[in-house]
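Just passing along the structure, written as structure tokens.
Missing here is one protein chain; the remaining ones are kept as they sit in the complex.
Chain naming follows the written order as A, B and C, and within any one chain the residues start at number 1.
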Amino acid sequence: MTTETSADTTIFERRESQVRSYCRAFDTVFTTASGSTLTDAKGNIYTDFLSGCSSLNYGHNDADMKAALVDHITSDGIAHALDMYTGPKAAFLETFERVILTPRGMDHKVMMTGPTGANAVEAAIKLARKVTGRTNVISFTNGFHGMTLGALSLTGNSGKRGGAGVPLTGVTHLPFEGSLGDDVDTLAVVENMLTNDSSGIDAPAAIILELVQGEGGLNAASRTWVEGIARLAKTVGAKLIVDDIQAGIGRTGDFFSFDEMDIEPDMVTLAKSLSGFGLPFALTLIKPELDIWKPAEHNGTFRGNTHAFVTAKVALEKFWADDTFKKDVAAKAEILEGHLQIIAEMVPGARLKGRGMMQGVDVTNGDLAAAICAEAFKQGLVIETSGAQDEVVKVLAPLTTPVDQFTQGLETLVEAARTCLNATTQTKIAAE
Amino acid sequence: MTTETSADTTIFERRESQVRSYCRAFDTVFTTASGSTLTDAKGNIYTDFLSGCSSLNYGHNDADMKAALVDHITSDGIAHALDMYTGPKAAFLETFERVILTPRGMDHKVMMTGPTGANAVEAAIKLARKVTGRTNVISFTNGFHGMTLGALSLTGNSGKRGGAGVPLTGVTHLPFEGSLGDDVDTLAVVENMLTNDSSGIDAPAAIILELVQGEGGLNAASRTWVEGIARLAKTVGAKLIVDDIQAGIGRTGDFFSFDEMDIEPDMVTLAKSLSGFGLPFALTLIKPELDIWKPAEHNGTFRGNTHAFVTAKVALEKFWADDTFKKDVAAKAEILEGHLQIIAEMVPGARLKGRGMMQGVDVTNGDLAAAICAEAFKQGLVIETSGAQDEVVKVLAPLTTPVDQFTQGLETLVEAARTCLNATTQTKIAAE
Amino acid sequence: MTTETSADTTIFERRESQVRSYCRAFDTVFTTASGSTLTDAKGNIYTDFLSGCSSLNYGHNDADMKAALVDHITSDGIAHALDMYTGPKAAFLETFERVILTPRGMDHKVMMTGPTGANAVEAAIKLARKVTGRTNVISFTNGFHGMTLGALSLTGNSGKRGGAGVPLTGVTHLPFEGSLGDDVDTLAVVENMLTNDSSGIDAPAAIILELVQGEGGLNAASRTWVEGIARLAKTVGAKLIVDDIQAGIGRTGDFFSFDEMDIEPDMVTLAKSLSGFGLPFALTLIKPELDIWKPAEHNGTFRGNTHAFVTAKVALEKFWADDTFKKDVAAKAEILEGHLQIIAEMVPGARLKGRGMMQGVDVTNGDLAAAICAEAFKQGLVIETSGAQDEVVKVLAPLTTPVDQFTQGLETLVEAARTCLNATTQTKIAAE
Partner (left out) sequence: MTTETSADTTIFERRESQVRSYCRAFDTVFTTASGSTLTDAKGNIYTDFLSGCSSLNYGHNDADMKAALVDHITSDGIAHALDMYTGPKAAFLETFERVILTPRGMDHKVMMTGPTGANAVEAAIKLARKVTGRTNVISFTNGFHGMTLGALSLTGNSGKRGGAGVPLTGVTHLPFEGSLGDDVDTLAVVENMLTNDSSGIDAPAAIILELVQGEGGLNAASRTWVEGIARLAKTVGAKLIVDDIQAGIGRTGDFFSFDEMDIEPDMVTLAKSLSGFGLPFALTLIKPELDIWKPAEHNGTFRGNTHAFVTAKVALEKFWADDTFKKDVAAKAEILEGHLQIIAEMVPGARLKGRGMMQGVDVTNGDLAAAICAEAFKQGLVIETSGAQDEVVKVLAPLTTPVDQFTQGLETLVEAARTCLNATTQTKIAAE
């Protein structure tokens, strides 16, 4: 297949909508990928520190998943079955129950939503509203939950919101931990606003949050804060929804981002790395007593992607059956933090953001962060920014990246930062 | 893989949400599929007259698509690339342009949306609102456009709407052709409501319609009506969006459901059979002058499913490069109509619905339709109902079904109808 | 007081908002008024065929009301009492019960709303939503129900709606009788849309209508249509709200516009002529079983204007204790219709609109109607237009206008029409 691939991009300019975006920062035609390595049509190779925005936590084309998927296809395994019962769905559910849910004492039901994170989020807030008979949902500053109308209402970014073309309703946005400065106790603020009968904030059906805000600047909530929000949700009769689409499935160190915390979410949304292979797949976990859906009350054509069941099952068995992978991720997270610290020390005011293998460095402004990523790309590293002003250089490497490749990538990043800072210093000197 | 599949369904009852639905009518565990034939875990075989609700217009596991996909996977072709440029995306776009767009004189841009029809619809109405600065959108009675909040607002079914948990806003629902009875000119009603300055219906950003309402009862709009709506859209400054998710890609006889009509939609949404293989994939076609998106203004993780690019390209080349397939579909549509006519004649008041290979018979009540489908399933035919009261027995067979198998399936259906009607008659006689 | 009044209008230009409107058509400073006669600061006198848009059905400064009000004020009768119990409120309620409600067998409760029609409407739809637990409200094309956000949502006029600055939600607008042309049965259309489960129109909390649309062009619904809507409301579980703010209190011939019809509205809104004297006063009548308000759940400072209680009581006793007034109004309505017929015959395509003393003539375009009213004003007649295009010359004379003055005013109007039509003809001849 790759033999016929052209490096020509005119077809995209001619026929693809202006809405396309990542291709603008990474202006080449990618063809093959394996592990943490991407190859383009010209034969250039890149280390992937983006991982499809955390959709490829196990890297590209994992050999075991690949084998299982090819086997499934070649043996005429069913590819599309709406939400009928299939062998691969049973196998996935059994594995998910055995490897993930049961060990954690989670009795949640699995809702196969449309195969996008946004759809899983839409389903969760629909259900919370249905269960509680309330309409308002609390989400947090700098949160990102998707781009369909219901999910977009929960999202903080004004540029994304502006695309709606209608006022977004039904959501109250409250301050995430740290967003009001280090000295304001946002948990107290949130509690006050939600328990004051005259605050004008209607009693919430749900509180939805990311434990580490992937798009919003890698803001990681503390255990104290998260547990406080969970308690508050109970107090005010709101369902607690953890959006673990970007932070889940190993990214912060364990399968769920909340595994180390003493909370029991009413619902959890998963997508991105859920299939393990980058295939579209999403689901919403639901406490069984909340599972009051009528059949087909939230339906859709591609709920339960059968190919994704096949690869997801392999991923669960391979990476989560014991704690080897978890320990490995923890070790890499330390390597990551060490290198980011070097960059942070180069830039006055910079600081580390995030948690586990979902870390970055806030270099205080978006121009510098963009310059560093652009320079890194020139040196063969695919990496992106995050944050309201795109001020965070964000590392989302595959969790399976070999240590050598990982370290080398991080060194490339440090060098890119140094180059950009020198350039900035030169410019300043020249300007004086 | 199939060797390990159990016919046991307890895992679904234990862990899958109550929202699941098709599995209730087709209570078995499917494992493999090929062409128009499904096999379950017990080795039973079924003829598929549902096609994943028109997502498998070319049947299951088409050999050429299968080969291309397996080749792609085994050669480490990229599986997930966000919306970066990739070889398979270029190949898909080139093929789509050459085989579909250029021959029709369509200069539309292709927007890769999230891989669900709902997402394609959400993108379309967002853009229409952005382009026009208006918020209201016109949709039609019995229309179905998806289950996320924006798409659900456009959907007519009260059960689906009720799941939202919030009032659905921003949409005015007007009567589809025929919905007010045979003697009311709904085009005149719609025109009157949209051109009366004091109607209380705000100037619309868009008019969205399905040419054949797949979920709403296989109501097929006439050419006159559709062209009238298109003219009216222009008159009132609304963008015309054809939702061709279920009716497109060959289902009504040509690639688009509007190919025989003299209209030029501003936007077209496609999903379901777009990948050709049942993989999640959707897009929105946009007239170039409307493509005013800012980069990432509507984004998402799984836009542009690379595996789907691979299979879709094969499907386009194989079925649409000349008019062989189209003629073949037309011939089968006649066979279909003939058999449905037989059923219609059995039931007083029954009438044929739909167009092309998207036809059914309105048997006047949902209980009878359900009984016929249940009886058919017992005889090895997978088939479903449609309509506000589920009163239409709907045939959505793969367009590629061999004539023998197709005819046999239709005969099974006729027999199922006869059985149910006899039972009804017996019951009535017994009751007298 | 009038001695100090200047005819100067610069203070208005200097300090009053551009939103002012009637003063533009009637560009003089009015000072005193009595019966159907207005006097301006220059001593010019005018016959009032506008009656404060039906707020002065008993004319200006009725001697008996005046005496009672002056007596109340001079004896330190309470002027403002929030919604406490007062003597005048008791007297008003007793009279309203005895003269209006009891004879009609109406057991409605009286809700003192804020002293505007809009407020009475807002209260009614709030209560209908609370009682039913539904959010949607049905109103009709060309309906006018007020300018606050809830009432404005019910209003049809696009110019008024555009002032909201936000999308207006929670209301479905359906076609009023006659609005789709003479040959379309709008009752059947409305019924179809409200009983089709997949129409996309959510189950309504209420249906609100004016029996004669005062602002929308004097469209008078037939008894058959109104009774059909009332039946339909019951069928679909919606509360029936008659907005009798402009058409009630004698304007169409009896106290309520629906007195001749076989309906029992769940709620009725009254304002405009309710005080009898032009004072701000409004109320909502509520079937007792719907009166589930909690105390102060809809409150406000000026509910129950005490001065208005005083004058309203006098008005009820004076005009409604027997049927003398009603017969008198009926006689004048015939005089009115006769003169309007003369105008209608002058204009090709013109037709009479309205009912009782709420009639006008649709002269087919707004320019002509405006010209006629402007010419009439030059001749000492205060009169306005109505309708979506302001195409109706609308006569809203005080019901108490002496026959001589009424006839003279109508002759002035006929002459004004003749003058304008001659001018138009001259212009056309000159142009040829």
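The working rule: a contact is a pair of C-beta atoms (placed from the backbone, for glycine too) under 8 Å apart; a residue touches a chain by one contact, two chains touch by 3 or more.
Being a predicted model, the structure only gives us computed values, none of them experimental.
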Option from C:K272, C:K332, C:K353 or C:K394 whose C-beta touches the chain left out: C:K272
Contacting the left-out chain in the complete assembly, out of C:T195, C:T235, C:N299 or C:T425: C:N299
From C:C53, C:V99, C:L232 or C:V329, residue that would touch the chain that is not displayed: C:C53
Residue ranges of chain C at the interface with the undisplayed chain: 1-2, 4-6, 8-9, 11-12, 14-24, 26-34, 38, 41, 50, 52-53, 55-56, 60-61, 66, 68-91, 93-94, 96-97, 101, 109-112, 114-119, 122, 125-130, 135, 146-151, 153, 159-160, 162-166, 169-170, 205, 271-272, 277-280, 284, 286, 291-302, 305-307, 310
Contact set of chain B toward the excluded chain (per top definition): 166-167
Absent chain, residues of chain A that touch it: 135-136, 139-143, 154-159, 161, 167-173, 175, 179-181, 184-185, 188-189, 192-193, 196-203, 216, 388-389
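What we mean here is this: only the chains that are shown with their structure count from here on.
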Overall pattern in which the protein chains touch one another (line/ring/star/complete/other): complete
Cα-centroid distance, chain A relative to chain B, in whole angstrom: 31
Centre distance in Å when chain B and chain C are each reduced to the mean of their C-alpha atoms: 50
Two or more partner chains touched - positions in chain B: 135, 159, 169-170
